[in-house]
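Only a part of the assembly is drawn; its chains keep their places, and the rest are absent.
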Amino acid sequence: MHVVEYRPERHEFAWTFGGVPPVRRVAPGTCLRLWTEDAFSGRLTSTSDRPSAVLDMSEVNPQTGPFHVEGAEPGDTLAVHLVELTPARDWGASTLIPLFGALSTTDRTALLHEPLPERTWIYQLDRAAGTVLFEATSADLRLELPCNPMLGTVGVAPPGREVRSSLVPDVFGGNMDTPEMRAGATCYLQVNVPGALFSVGDGHYRQGEGESCGTAVEGAMDVVLIVELIKNAPVPAWPRIETDTHYVVVGSSRPLEDAWRASQVGMIAWLGELYGLDRLDAYQLLTQAAESPLANVVDTNYSAVTKIAKALLPAAAAYGGVHRHLREQARSL
Amino acid sequence: MHVVEYRPERHEFAWTFGGVPPVRRVAPGTCLRLWTEDAFSGRLTSTSDRPSAVLDMSEVNPQTGPFHVEGAEPGDTLAVHLVELTPARDWGASTLIPLFGALSTTDRTALLHEPLPERTWIYQLDRAAGTVLFEATSADLRLELPCNPMLGTVGVAPPGREVRSSLVPDVFGGNMDTPEMRAGATCYLQVNVPGALFSVGDGHYRQGEGESCGTAVEGAMDVVLIVELIKNAPVPAWPRIETDTHYVVVGSSRPLEDAWRASQVGMIAWLGELYGLDRLDAYQLLTQAAESPLANVVDTNYSAVTKIAKALLPAAAAYGGVHRHLREQARSL
């Protein structure tokens, strides 16, 4: 397998999906070994760092990419298979950014309250134990939490000539912030422009479902992925993820019920493709079989997940079995 | 332990929380052996039954109760511990009710579409295998799905002199439709009126998260529970659930983000009680540790769950360890 290594310099970060020339051209089937900076662009390093003082809000959530995938055209589906996600530092950071977060007034849920106080937490990584350490400020509490690396952001250039901030999740993927985006997952994205122009970023060493305060345990990440192209096989709009154990669809919108509805209708379409069910049978099966863990309730669009365990379903080979193929390719690395 | 058995006749069903005289008075610590009719009041028995023809919408979701708990006063917390949930029939039913369901126009999400077609599914229960059988109409697909009995509805009389339909979830519990409400769970509810007046119903042999089409695998249920009273220990409004493995808070409102926010703030309060964390530390811990599975996105209020695994947290004894005590009591039955 062809392997491309790429570690962006600070001036090479992408801050948007679309609107940026590709940093590399890669053929389908290529393995990429990448490094991603954390969502704070590395500026938050100590519990005494206040985000309003150290962050530049025009430079948050830097992306590594975009990559032009040769031969990708609108109407195709891009498959991004995450082989390995390895924390690239020995610590991660989380913080409360003023006027941001699910339980704070924001520019949209615009209320008259003063911003919540700022506070920063630094999580030390214990690689041997596979944990990150939560240390409370207000009480004598230290907790070792499992390190579960994921990528908050995987996306392609948007449709409709748009260029979107890397903070936004939508039909093009982007900042979905779902813990489902971990090593072993294959993400299917609809190609909207020639070359697809995908990029990745926003490594999280750990994140709860909903990402309530707006920032996970954010950390630089070493990323190994394989990119594949499925010609003439568009996904119906919303991003899909396949793992060894689950089918997953991610919807992103507001209010939250609309994000979830999009993921539900996306899953009904997928069940129809896989098993020939009509929409009513698929609706019924979904109702009894689906899990619905939230992804984020903090970004410009909220993201909700619908997932179904493969163990509940007959065997099937989505997109001709590309996920299984990519898993095998990954093992050969 | 004192044991009360009660199986309501059809004319004894309760259709509301509040507004109904108690069917029994029970002392705290009593075990109740109950039977609950299914949400269709037993009227849906065949795949040829159309809900618009056979259902009486003024008689859906019948409750068993209410029970007056001696000594319960506003300011107290009721603990309802589910010991056993056993399907009382060998089949369950699910259906599409016109103008009801998360992916249908409704009286509230009022659009101009015609109602979706009606269709009914009957699930045969295999007690030995512990499964229910999904049989598709539109394709040759039969799936054995695990039988995971739960109660859609557990609630007390509401505050503020209100009487609410058994279809509604809110601060008083009610029709929350969360799969967390299974055997082994202890549900904590704020007492709003003397005697608390709790009732239960809406057995589901299985339900996915979100209950998309609006009806789970609905079935009559044999219910064994123990009721306990915690004096002068009010929960902060929203229902809590404790299991051997998780702390859970359920919020119910619209839009869905508000339901979830209520559950999140409820969990932040609980973390504060258990570990002395201030709200910012609890917000941070929650962000990295919480799971957020949806309960229902179909009822008058939507219900969202915030839960945290006890394995991630230091040992603690919520409400003086009443859950552990009730588990031990249950084993002695």
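For reference, chains read A and B in written order, and residue numbers begin at 1 within each chain.
Throughout what follows, a contact is a pair of C-beta atoms (placed from the backbone, for glycine too) under 8 Å apart; a residue touches a chain by one contact, two chains touch by 3 or more.
These numbers were taken from a predicted model, which means no experiment stands behind them.
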- Item | Whole-assembly copy number, given 2 chains displayed | 4
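One rule holds in what follows: only the chains that are shown with their structure count from here on.
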- Note on the structure: Taking each chain's mean CA coordinate, chain A and chain B are separated, in whole Å, by 32
- Where on chain A is chain B touching in the complex? 94, 96, 101-103, 116-117, 119, 121, 134, 136-139, 141, 143, 145-146, 206-217, 254-257, 260-261, 264-265, 268, 275-278, 280-281, 283-294, 297, 302, 304, 306, 312-314
